[in-house]
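Dumping the structure here so I can ask a few things about it.
The complex appears here without one of its protein chains, the remainder shown in place.
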Amino acid sequence: MTPAGLEISGGETVLFWVVAPLMVLAALGLLFVRRAVHAAMCLVFVMVSMAILYIAQEAPFLGVVQVVVYTGAVMMLFLFVLMLVGVDASDSLTETIRGQRWVGLLIGLGLALVLGGVVGRAAFPPGVGLAGGDPGGVANPQALARVLFGDYVLAMEAVGVLLVTAAVGALVLTHRRRLTPKQNQRTVAEARVKALSQGVTLTPLPSPGVYATSNAMDTPALGPDGEQVPQSVSRVLRIRGQERPAPHTAVALVENQADRGTEEES
Amino acid sequence: MFPWLTVLVAWPLVGAAVVGLSALVRRRTGPAGGGTGLARPLALVFSLVEVGLLVGAFLAFDTGAAAEHQLAEQHAWIPQIGASYAVGVDGVGLLLVALSVVLVPLVLLAAWREQGRDEVRLRRFVALVLLLEAFMVAVFSARDVFLFYVLFEAMLIPAYFLIGGFGQGAGRRRAAVKFLMFSLGGGLIMLAAVIALYFLAVDAGVDPRQAFLVGQLTAVDLGTVAERLMFVGFFIAFAIKAPMVPVHSWLPDVAGNATPGTSTLLICVLDKVGTFGMLTLCLPLFPEASRWAAPFVIALAVVSVLYGAIMAIMQTDLLRLVGWTSVSHFGFIILGIFTFTPLGTAGSSFMMLNHGLATGALFLVAGFLVSRHPERSQKIAAYSGLRSVTPVLAGTFLVAGLATLSLPGLATFVSEIMVLIGAFGGSPAGSAAWAIAAIPGVVLAAVYVLLTYQKIFTGAPAAGLEALPDLRVRERVVAAPLVAGLLVLGLVPSLALTYVDAPAEQSVAAVTAVDEPADAAAQMGSDK
Amino acid sequence: MDVTNYVVLAAVLFAIGATTVLLRRNAIVVFMGVELMLNATNLAFVTFARMHGDLTGQVLAFFVMVVAAAEVVVGLAIIVTIFRTRRSASVDDVNLLRG
């Protein structure tokens, strides 16, 4: 049943049936993927698809705004914050609030059913279409601009103020007050000298050992007595447990040299 | 005509504002007066000027027409809901206004050193007292039910802070909340009745833009059931305020935890709103319901008389004891009002005044006593043998106590005997028997007063109290007007009775004028 | 095909968004759910505008976008602030309003 004033082309139908299921899938991804980054990507997909649908629905301006504002700005902001919070922060999907999962699913399903049911059963007036409603055939952005800056100019202004306020608010909220004095080279140096008594060295730590058998960043240097020097390996590697012992040939070599040295002396 | 009542209400408000602003003055002139600031002297001056204004109001009042509400003013306030700013006083209202106005400077003076030397605290205290004064004056002169209700609730605000913020006892916050909850509970029930009254009045043809004027409402026939329900609504609020057994529980806690000055204002003046409301609202607005409820009310009143007195005897805390004596006295007042005799009603009206003077004196003197104790103990057992140490204090306490037990020659006696004699001839069934049943209250009064005096002032002086200072000049200045007032009104009570006689006659006439159902009248006739 | 299909799609997306809000614990993902719901309503607005031939629907969708942008800014700022103090982005960890 196609309304009289509104012709839906076959192309649009195809477009809808291709895009809509993908959108739903991506949206469900929001629900089920573990990593927040992936969820964000899903949402980006939904939004871009949404922009396509807008354009298909005679709203080219909104379609462009959707891409620029949502995918371009909002989602980038999301990704930024994800970076701040930790990109690999992933939810465990086990539920901690008792019954929340079932309640949530039930409500979601219920909403879908009720809303869909209402829409499905409602009798809508015959569609008009924007081209039919505007015989002058003014392009969508101009028409929208007339309404926005005509009937809704006050709301427009208010929304502008709101945006500015939000920006300032975000600044204020994320502003961190400095609680300790600013560090400079001198203070750092002084602090290290002061910390000497606690076993900190002023000099740089020894560099890792360089041996032909390995690429060396993960192997400790050897002291003159053949003992391995753990500090010479990066702390990160040590904590991750990725350090390797020095090759035993090198150890033997050093020990031999040390023995020879002592023999010569004796 | 000069708007005496509005000025009397507005002046303390101005005072409170000026006291609040005095903070600015001091900052500009630098610390002066030892850091206690201008608040106390300013407030005292304001309250004394208010006394002067009161004299003006008395001169403008025509005692020949004491039953009419004089000095009346009326302006539209919120005409959409029928509320007007209508004030006016009959003799009873004027006396109670006078009581409030006279007690405030005395309380300020009595509390001069009570709140320490912190300037901010002092300023708040006196500002609250002045605010309370304004509300009290206003509530006694309100002639619009809605205005009355608003003031009735508004008084709770300063009272709450005075109890909870400036009290002495450890349980003052709890007591303040208890007071507030009881009062608000009563006020809520009253609010329902007030709203119902509006609709019924409008239905009955009262001008909806002035539907709350007492003068108009008295003429409205509300229908038996509605009238009785509304009577109950008003009465419960007033009984809580009065306070009457069994809704008295808040009173002893407040008396034991608030400062004596606060208790004086609260129990000696503010609580009179309860009995005043019964007299000036319940009786004229709901005459039939008043007659219907009278036997029950009288019974409760007599129970209050005895109950309060017995509880007073059993107290170990001096200030709580004084609080309980008030329960007993309010019982007498209510007994007089609800036996519907001109004598009893006039006695009750007079007693409202006298109780303020006598119990005020007792509270304040007890406060002077407590303030002398090294630990500010309120326990009676903490004192002993002080008659020889502080003879003037002892004498003043005894006089105040004798006034509380209604010694002939003092004003309280006149009112109490008027109530008892009047109640005996009252029209509700069983009045005579209940009046007789209330008489043992006078014996119990003697017991609680003299037992207390005996414990505190006789015997050997308690250790640590042998060198307490006697009453200071400031304290004597506080006690003297109260004692003098009690004596003068005791010897020449007609000074006050001219104000209450005609209103009493009128309110009794208002109640009894409504036609009795024929069979009831016949039955009453055969009883006599 | 019928324009109501778009509305049904909007309803389904809205429900999914709501479920996301209810089920996910990562504050950022929850927030994404909110965005999804807003977008779903926008789709409905646009569809209705087309259906009725009235641009007001598009205007409203536009306003929703702007307000949503402002909301995202503030909301994310709040999330960042909370993360800074509590080292967590889970909405379940912020339960100071427990009665």
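Quick notes on this structure:
In this document, chain identifiers A, B and C correspond to the written order of the chains, with residue numbering beginning at 1 in each.
Here, contacts are C-beta pairs under 8 Å (C-beta built on N, C-alpha and C of every residue); 3 or more make two chains touch, one makes a residue touch a chain.
One rule holds for everything that comes next: contacts and distances are computed from a predicted model.
Of "NADH dehydrogenase subunit L", "Electron transfer flavoprotein subunit alpha", "MnhB-related membrane protein" or "Peptide ABC transporter substrate-binding protein", only "NADH dehydrogenase subunit L" is the UniProt protein name of the chain excluded from the display. For the chain that is not shown, the touched chains among those present are A, B, C, taking the whole complex. Within the whole complex, the absent chain has one touching residue among A:68, A:83 or A:103, and that is A:103. Checked against the hidden chain, the listed residues B:59, B:314 or B:467 yield one contact partner: B:314. Taking the complete complex into account, residues 18, 21-23, 25, 30, 91-92, 94-99 of chain C touch the chain not shown. Across the interface with the omitted chain, chain A contributes residues 97, 100, 103-104, 107, 110-111, 114-115, 117-118, 121-125. Residue positions on chain B in contact with the hidden chain: 181-182, 245-249, 307, 310-311, 313-314, 341-347, 350, 385, 387-388, 392, 395, 402, 407-409, 413-414, 417-418, 420-425, 432, 435-436, 439-440, 442-443, 446-447, 450-451, 454, 457-461, 491-494, 497, 500-501, 504-505, in rising order.
Definition applied: only the chains that are shown with their structure count from here on.
Taken together, the touching pairs give a contact graph of some other shape, not a line, ring, star or complete one. Among all pairs of chains, A-C has the largest number of C-beta pairs in contact. Chain centres here are C-alpha means, and the one lying farthest from chain C is B. If you average the Cα atoms of chain A and of chain C, the two centres end up 17 Å apart. Computed from the mean C-alpha positions, the centre of chain B lies at a distance of 62 Å from the centre of chain C. Averaging C-alpha coordinates per chain places the centre of chain A 71 Å away from that of chain B.
Residue positions of chain A touching 2 or more other chains: there are none.
The touching residues of chain C, when paired with chain A in their complex, are 1-9, 11-20, 22-26, 28-29, 31-33, 35-36, 39, 42-43, 46-47, 49-56, 58-59, 61-63, 65-74, 76-81, 83-84, 89-90, 92. Here chain A touches chain C in the complex through residues 1-3, 5-6, 8, 12-13, 16-17, 20, 23-24, 27-28, 30-31, 36, 39-40, 43, 46-47, 50, 53-54, 57-59, 61-62, 65-66, 69-70, 73-74, 77-78, 81-82, 84-85, 89, 91, 95-97, 100-101, 103-105, 107-109, 111-112, 115-116, 119-120, 122, 124-125, 127-130, 132-134, 140, 143-144, 147-148, 151-152, 155, 159, 162-163, 165-167, 169-171, 173-174, 176, going by the rule given at the top.
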